[in-house]
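Encoded as structure tokens, here's the structure I'll be asking about.
Missing here: one protein chain of the complex. Every other protein chain is in place.
Let's look at chain A:
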Amino acid sequence: MLLMVLPGAIWFFFFSYLPLVGTVVAFKQYRFNREGFWASIVKSEWVGWQNFKFLFSGTDAWVITRNTLFYNIAFIFIGLVLSVAMAILLSQLVGKTLAKVYQTGMFLPYFLSWVIVGYFAFSFLSMDRGMLNQILGWFGVEKVQWYSDPKYWPYILVFVSLWKSIGYNSVVYLASILGIDKSLYEAAMIDGASKWQQIRNITIPMLSPIIIIMTLLAVGRIFYADFGLFYQVPRDSGTLYSVTNVIDTYVYRGLKTTGEIGMSTAAGLYQSVVGFVLVIVSNFIVRKVDKDSALF
């Protein structure tokens, strides 16, 4: 048995536990050392909380935190309403075959990578060739430089994220709607309840435990953004950073482009710590609601 867990445990050690040790870099002035990982960590100079001070004294920390939170809140709530609505709608359709066709169509975006989705967005948003500008042209409206004007991006990003996830989420809700005892509806019908009353008084209350759990789990991850969405869809456009930079993309740029390793590790640690607290809190609440659905 010990032999069976060993390979996996080694993986966890290298890819999950050692990086935890690496977070001390957040408290150091990181200097790359040719001798490798340990040398780089040990030989870098301690600077205490300085990286954090720098991070929070600039506007960056505020912008990335605001963006991360704002987008996630929008995704969670609009996504919840739309996917529950879509699930209820699908459950009401009379023709089974058509409903399956719709579901298959809605599920498609979930299977595509963000790179592909980025290209899709480009086919609509490209300045001189994109479909949106052509449509605007028909109405005699001036072309819009989508990739350099930040004011549209909150809407675009929310739309793209919902486009990719609603089909998938509504399947989760649909599965639990189908699990609801049919006799409840029959009883309601005998009492003369309309379809709308049935949805309001049976379907939604029966769904609420899973809704609460899915939402709380999402809240636990509210400090993490989908890197692909914020990196691929805006095509890494610098003029859009004010509305597209989230903690994850900030950390990545710190590593790869600006070279501010210490500060961006600090941002990563800030994300991990707040994220951890949120996961614990939301899991605690999930346990209160429904013990079986808790993560641990």
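Going forward, a contact is a pair of C-beta atoms (placed from the backbone, for glycine too) under 8 Å apart; a residue touches a chain by one contact, two chains touch by 3 or more; residues count from 1.
Keep this in mind: contacts and distances are computed from a predicted model.
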item: Chain left out of the displayed complex - its UniProt protein name, from "Xanthine dehydrogenase family protein subunit M", "ABC transporter permease", "Zn-ribbon domain-containing OB-fold protein" or "Bifunctional protein PyrR"; value: "ABC transporter permease"
item: Contact residue for the chain not shown (choose from A:V144, A:V158 or A:L255); value: A:L255
item: Residue touching the undisplayed chain, where the options are A:Q29, A:Q134, A:S242 or A:T258; value: A:Q134
item: Positions on chain A where the hidden chain makes contact; value: 1-5, 7-9, 11-12, 14-23, 25, 36-38, 40-41, 86, 89-96, 98-109, 111-116, 118-121, 123-124, 126, 128-131, 133-134, 163, 166-167, 171-172, 174-175, 177-178, 182, 185, 189, 195, 210, 227-228, 232, 235, 248, 251-252, 254-256, 261, 264-265, 268-269, 271-272, 276, 279-280, 292-293, 295-296
